[in-house]
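A single protein chain has been removed from this complex, and every other one stays in its place.
Labels run A, B and C following the written order; every chain starts at residue 1.
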Amino acid sequence: QTTPERGGTLRVALDQAISVIHPLLTRVNPEYLATELLYSNLTRLTTKMEVEPDLATAWQSNDELTVWTFTLREGLKFHDGAPCTSEDVVATFEAILNPDVASSARNNVGPIEKIEAVDPVTLRFTLTEPYADLPAALAFNSARIIPASVARGDLNSLRSTANGTGPFKLVSYEPDRLMVVERNPDFYDPARPYLDRIELHVFPDLGAQTSSLLSGDIDLVATIGPNHYMRLDGQQGVNVLRAASGQFCNVNFGTDLPPFNDVRLRKALALTVDREAMVDFMTEGFGTKGNDTPINESYPFFAPVTQRERDIEAAKALLAEAGYPNGIEVELIASDRPALRSQLAVALKDMAKEAGITINVVTMPHATYLDQVWTKGSFYVGFYNMQPTPDAIFKLLFTSDAAWNETRWNNPKFDDLVKRARATTAVDERTKLYTEAQALMTEEVPSIIPAFFDVLGAKRDWVDGYEIHPRGSVYRLDFAWLTAASPTRKG
Amino acid sequence: MIDFLRRLLRTPQGLLGCLIVGLILIAVLAGRWLTPYGPEDMQSLARYKPPSLAHWLGTDQYGRDILSRLLEGARSTVLMALLATVIGTLGGAILGTGSAYLGGRADELIMRTVDAVMAIPSLLLALLVVSLLGSSSLNALLAIAIAFMPSMARIARAVALTVRKQEYVSAAIARGEGSGYIILREMLPNVIAPIVVEMTIRVSFAVMLFATLSFLGLGAQPPATDWGLMVSEARDFLHRSYWILLWPSAAIALTAIGFNLLGDGLRDALNPRT
Amino acid sequence: MTDTTDPVLDVRDYSLAYQVGKRRIEVLKEINFSIARGEVLGLVGESGSGKSSMASAIMRALAQNAVENAGAIRLGTTDLRAQTEAAMSSIRGRRISMVFQDPATSLNPTLRLGEQLAEVLVRHQGLSWSQAWTEGTARLAHVGLKTPAQMMERMPHEVSGGEKQRVVIATAFACNPELIIFDEPTTALDVITARQILDLFGELQAATGVASLYISHDLALLSQTADRVAVLEKGTIVEEGATAGLFRNPQHPYTRALIDAVPDPAHRLVQPLAQTEAQPLVKVREVSVNYGRRSLIDKVFGREGKGVVGNRAITLDIRPGEVLGIVGESGSGKSTLARAMTGLNRFEGLIEFDGRPVRGLADMDRDYRRDVQIIFQHPDASLNPRQRISEILGRPIRLYGGTDGGDGTSARARITQMLERVRLPASYIDRYPHQLSGGEKQRIAIARAFLSNPRLVICDEITSALDVSVQASVIELLMELQRQSGAAYIFITHDINLVRQIAHRIAVMYRGDLVEVAETATITDPARADYTRALLGAVTAPASTHLR
Partner (left out) sequence: MSASYILKRIALVFYTLFVVSVLVFGITQILPADAAVMMLGENATTEALDALRNQMGLNDPIWQQYLHWAGGVLQGDFGQSLRTGQPVGPALFSALGTSLTLAVFSLCFMLVIAVPIGVIAAVRRGKAADLVVGLISYIGVSLPEFVTATLAVALIADWWGILPPAGYIPLSEDFWGGLQRLVLPVLVVSVMMIAHVSRMVRSELVDVLHSDYIRAARLKGLRPRRVLLRHGLRNALLPTITIVALDVGYLLGGVIVVEEIFSIPGIGRALMTAIQARDLPVIQAGVMIMAATYSIVNFAADLMYAWLDKRIQYD
């Protein structure tokens, strides 16, 4: 690889509006990208999903994994020139943990009880229970560090202004069209960022996004679907980007209510799924089969439990056993965004038909879905990014105290396995615990996870240093640079 | 009636319109029995197949037969559009004729309010109504019906006013006829003809509005066989399998053209001057 | 000037047909006539006889589907049929020009009058716009407009119908053409204005010596304006000759029928009333009608609304069996009175019908409505196009029950009977109105009115939309029904000659007021009101009176 060149403007296409740049309130990928440019976390994830320093350079814990100490870089500065010290970090986490702020990070940064500034560059986290994955958790997308004055003052000002420590500074922001950032000369790494300027253009239409990349109007498309990927693949001047990932679409059961509180019925349905075909229907082959656990090869501690295959006879038998010898009719709800959700529903409908399960698909607007179905419904389609660790995804969705326990699955044994795995750093021990947890999920099927998707993107060949991230919501554009072949554009 | 049909078929628009609309109505009525495949049957081995003998119009991303889906979709799309137009027209016609009959302040108030509602573009009005009721074909139907009412009311009122001024209505009033007889027997038959013309042309708007709502994700929902939804879903595959997009688009356009032509034909046939 | 025996316009063996579908409709057959300098040729014939088609043929502005079979049309030495469209374009307006029936529609509503006059001068005389404007102003002065300069600047809707027609005439005369075609130039104007336009035509004709083709269906009028008259029947000129001779001694039966159809005041069609001293059937007392109401904004600004007075305190009696004629120029309130009496307009005042007082719509009960019937002007509009004759005529029977004939007769039988009385075949009962001619439709309307055995029938210009000959037969029918039933009539019309023929008394209205009511015999008294005299003076005396 050649050495990075400095300068130039990078144009990035996003498929959704950047509705919010309040770094504690971001909820979707484009917003994560925007705040990633403007702010920093304590830690960040490499494209190999390893934790690396961001504002913090080093960290260590006590043996019980209940007290963690982080060391900050020296001489950190916010965009307005004010120094960034441990006091700012403390204030930030106080804001994140304050329920009134309603930050999505609150449930995702770990079991923090208290955070203190030991000295201007040293922080101490005290946890309520042992937690081995804290450094990874602190890389969470909406746990970005903001100035104490803002965190304790006018948090709302973060909706239109930004004062972070990130590699770029905010120039202009129109939620539905364009956000422009420029290089932060005071960034902690004097070499980075390489780009002078980044423009984030919003293209609500996926076709327009792809066409604009082809025409050279756009340099980088953050995420694209399989069909657009195939269209771009092999085109002159365009590189397609692909990373295997733990991203998935699933079918959630309300395990607390009939009919899906009967594991036989859940299993019967899982047995109707032709996972090979599902990978095709949903990802055009850009994905991998799922085995009804949220963990796949992309995660550490993945356990290759016996793959569940389609077996209509077994499904029919289970169905009869569960008291539905003549089949059952159920309503499956999918929100309209992204389209993948209804694709899964439609395909499942067809596959389950043969076993005598009649599925009526109901698609509804995303807002209504969030309001009325999500975490409340008893049979609906979910969609998740890859999380940094197995613990993160289990704690997010499947433990009884999960932040978003969509299935209301309440399995003390599973809870215990996850809890014990948190409390140790011993790889063998954790492997054993997580393997057991995955086997338990496959057996109990709180949710059908039929396939995982690769993360797909595309760029012009004059963009270098950019790698697509399996997490799906991490971009690391401070590493990207433009080669001499890039068109010159007025800034 | 026979005479009228002959007049209608004599105009080129009328003839062509009747032909197209006739074909579409056959699809609507008998489509279910004409389909070679189940409209929702997926074949994972026959995805993205171009038109062939086995699949005349090809297959889509799930390996479903497009012809079967189009035939099945005719019912949802065209029937819904027809119903929406009829409901919207009836509502508007009653409002407009009533307003014209009431006259005076009431008329003024009704018509000004109707004008005011017309300041909201019909697509937007439909969007608002759908988001109010939830997105489904049925609600889209209602939304379109509501969106059509103001302009239909305006047209109906204008027609009713001219009819009201006719001497045969004066004659009926002078004769001492009751208002029921005057509205139903003297006015309505004469108001209806121009409204039927307008209604026919509006069916094509409705088809397109319906498709647009589905396109925006606020009309029919997958796996419905709605044409607009089919187009919307197919846009991603345009560069790979253009036919998935082509056929439903063509179906929408053909339907719209058919009803437009038929409407113009009806207008000519009903126009005493030609 | 050239030899006077050389005709300005010469039409020889001219035939014309229209292609409709596969059929060819002959509208002009072997037409021959010529017009000399200074001469006025009148072309007369009933509607559809081909008069306007002849004019179009001369102007070379035929409909697309016209087929010319044979013959020649020559203007001086120019063979018009051989001219290209471009050549014709420079002949029109310069050598031949035309005046149309309705000045309201033949002027472009969005261009100033001056421009519409001056553009001809610019086109044909090669004048500049400013020269043309000056010249145009002079021309307007010529046609008797008082303020020509202002007139040039005005828009058509800002001037009266008579003024418009003067502008049209000025335009026709602008380039001193050899021939002018007048296609019924006064039909759309009211009587007094029409008279003035005719006088103007006479003056200009005499002054310029232009040859004129004057198209009209009004024989009385032609008898005064034309030097010679050609009678057109179904596309054939059946008779042609000097006016005086033709009227005195018509050769062709069609000509005679036309002349006979002209109403002649001397030829009374109505019997005198038996006893004039009987109690009036209807007493109209101080009846006023106001149109329009004050708008909200007028109220806010405390202004009077711009209401229109339809009738101002009309008081009038109608005796049983009497025919009361009402005349007056357009807009004088004749229809308004008729509508008030039939409950179609709100009114103030009192109408007493056979001793029963009627003060408003609420007082008009079924009996009143049965006794008072109205017939309208437009036969096309007064019958519902979507009802069969059986339903149209069935309504009065259903509404008013059996007041006619033996009670045993079914409704259908009574309708057939009534059709017979208005001299229509019984088979018409299942037809729709559009399958009948204008005259036949009007007969249905009459039948509808008489089915209830009314005691007062109001006829609002019921003949003015009909052809002369059809008009005569409708009048004849009306008079016969009147004799049979003894009903009283209010007969509203513009045609003063007609009203003098059939009315016992005549009421004259002017701008909403009743000017006077006079016995028909004394209407010509010099002591009558000024307006009445002006009205009568404007009427062209029928040809027969001064020719026979």
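Note that a residue touches a chain if its C-beta (ideal position, glycine included) is under 8 Å from a C-beta of that chain, and two chains touch if they have at least 3 such contacts.
No experiment lies behind these values; they were computed from the predicted model shown.
> Going by the touch rule at the top, give the shown chains the omitted chain contacts.
Per the touch rule above, the missing chain touches A, B, C.
> Check the options A:12, A:25, A:72 or A:162 and report the residue that touches the missing chain.
Of these options, the touching residue for the absent chain is A:25.
> Hey, which of A:370, A:426 or A:485 is the one touching the hidden chain?
Among A:370, A:426 or A:485, only A:370 touches the chain that is not shown.
> Looking beyond the chains shown, say which of A:159, A:242 or A:264 touches the absent one.
A:159
> From the listed residues A:207, A:259 or A:300, report the one that touches the chain absent from this view.
Only one of A:207, A:259 or A:300 touches the chain omitted from view, namely A:207.
> Using the touch rule from the top, list residues of chain C that touch the missing partner.
59, 61, 89-94, 97-98, 100, 102, 105-111, 116, 119-120, 123-124, 155-157, 168, 171, 295, 297-298, 301, 306
> If you put the missing chain back, which residues of chain A would it touch?
17, 19-20, 22, 25, 27, 99-100, 102-104, 106-107, 156, 159-160, 174-177, 201-205, 207-209, 211-212, 214-215, 217, 365-368, 370-372, 374-375, 404, 490
> Which chain B residues touch the hidden chain?
112-113, 115-124, 127-129, 131-132, 134, 204, 208, 211-212, 215-217, 228, 231-232, 235, 238-239, 245, 249, 252-254, 256-257, 260-261
Quick note on the criterion: only the chains that are shown with their structure count from here on.
> Counting in whole Å, what is the centre-to-centre distance of chain B and chain C, each centre being its mean C-alpha position?
46
> Using Cα averages as centroids, what's the distance between chain A and chain B in whole Å?
So the centroids are 44 Å from each other.
> Quick check: how many Å separate the C-alpha centres of chain A and chain C?
From the centre of chain A to the centre of chain C is 87 Å.
> Which chain C residues reach two or more other chains?
Residues: none.
> Show me the residue ranges of chain B that touch chain A in the complex, using the header's touch definition.
Those residues of chain B that touch chain A are 40-42, 44, 47, 61-62, 131, 134-135, 217-218, 221-223, 233, 235-240.
> Can you list the chain C residues touching chain B in their complex?
My answer: residues 339, 342-344, 364, 366, 369-370, 373-374, 376-378, 381-387, 395-396, 399, 434, 445, 448.
> Chain C touches which residues of chain B in the complex?
Chain B reaches chain C through residues 166-168, 170-177, 185-186, 189-190, 272.
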